[in-house]
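Removed from the display is one protein chain of the complex; every other protein chain stays in position.
Coming up: subunit A.
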Amino acid sequence: MAKTINQMSIQVKFFASLRDKIGKADIELDAAKDPAEAWTLATDNAPRPDNILVAVNLDYARFDTPVKDGDEVAFFPPVTGG
């Protein structure tokens, strides 16, 4: 369930083309057990592209990496820097 006030919660971020597709840059959730559940809740169960990457608290993670209150979960497409 999405939150509207700022308290301990899961902060979810989307970057680049994924942000455009989802239509939002960030959202707060009450709770999520892992990034997979965070994706489902944050996107209203939108299909998850196969090639997207996930980070938890600024480090690459897996979709089943446990997350806890106060964590930041980020979803983004394959990177293209350099």
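Keep this in mind: contacts are C-beta pairs under 8 Å (C-beta built on N, C-alpha and C of every residue); 3 or more make two chains touch, one makes a residue touch a chain; residues count from 1.
Heads up, the rule we're going with is that contacts and distances are computed from a predicted model.
Novice: Given the options "Acyl-CoA dehydrogenase", "Propane monooxygenase small subunit", "4-amino-4-deoxy-L-arabinose transferase-like glycosyltransferase" or "Molybdopterin synthase catalytic subunit", which would UniProt use as the protein name of the unshown chain?
Specialist: Listed in its UniProt record, the absent chain's protein name reads "Molybdopterin synthase catalytic subunit".
Novice: Quickly run down the residues of subunit A that touch the omitted chain.
Specialist: Missing-chain contacts on subunit A: residues 13, 15-17, 20, 55, 58-60, 74, 76-82.
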